[in-house]
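Complex shown without one protein chain; remaining protein chains in place.
Coming up: subunit A.
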Amino acid sequence: MMDFMTRCRPYVLGGVLALVATVALAVQPDEVLDDPALEARARDISAGLRCLVCQNESIDESNASLAKDLRLLVRDRLLAGDTDAEVVAFIVDRYGEFVLLKPTTGGWNWLLWASGPGLFVLALGMGVAYIRRRGQVPAGGEAGLSEDEQKRLDELLKD
């Protein structure tokens, strides 16, 4: 059950936060921008940014007050006319790449991104090689029961 604790980090960080405020539910009505297109972009961006005091929770989902500050910051930047990429860059500049829920491809991270396709190609190659090998075994190799096996099979069939 502890498996799910991490998601509610603000609750779990516990005492502290709970004493400060009662539950605030992620995005609050007063944060929502008037322009629905801009708000939709804000939601999109916030879903990709990590709440720093939570574990693995985006600022869009989080109840922590820091997440709220970040949500407001995202909206401020959007109102100031930034593009989505500029907003994200602005926040990464200040909080580091830790806030990105979707890691960049820079540096050794290419290894992370390539691992899926790479492993797939590797596994597929091995699978295909195996299948072709199985197709070439002489037919005689199939039903070879050893003497012991045959004896045991006969015994079992008698039951």
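One rule holds in what follows: contacts are C-beta pairs under 8 Å (C-beta built on N, C-alpha and C of every residue); 3 or more make two chains touch, one makes a residue touch a chain; residues count from 1.
The rule is short, and it goes like this: contacts and distances are computed from a predicted model.
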| item | value |
| --- | --- |
| Hidden subunit of the complex - UniProt protein name among "Cytochrome c-type biogenesis protein CcmF", "Proteasome accessory factor B", "ABC transporter substrate-binding protein" or "Autoinducer 2 import system permease protein LsrD" | "Cytochrome c-type biogenesis protein CcmF" |
| Subunit A, residues in touch with the chain not shown (by the definition above) | 1-9, 11-15, 18-19, 22-30, 32, 47-48, 50, 55-58, 61, 96-103, 107-109, 112-113, 115-116, 119-120, 123-124, 127, 130-132, 134-135, 137, 139, 141-144, 149, 152-153, 156-157, 159 |
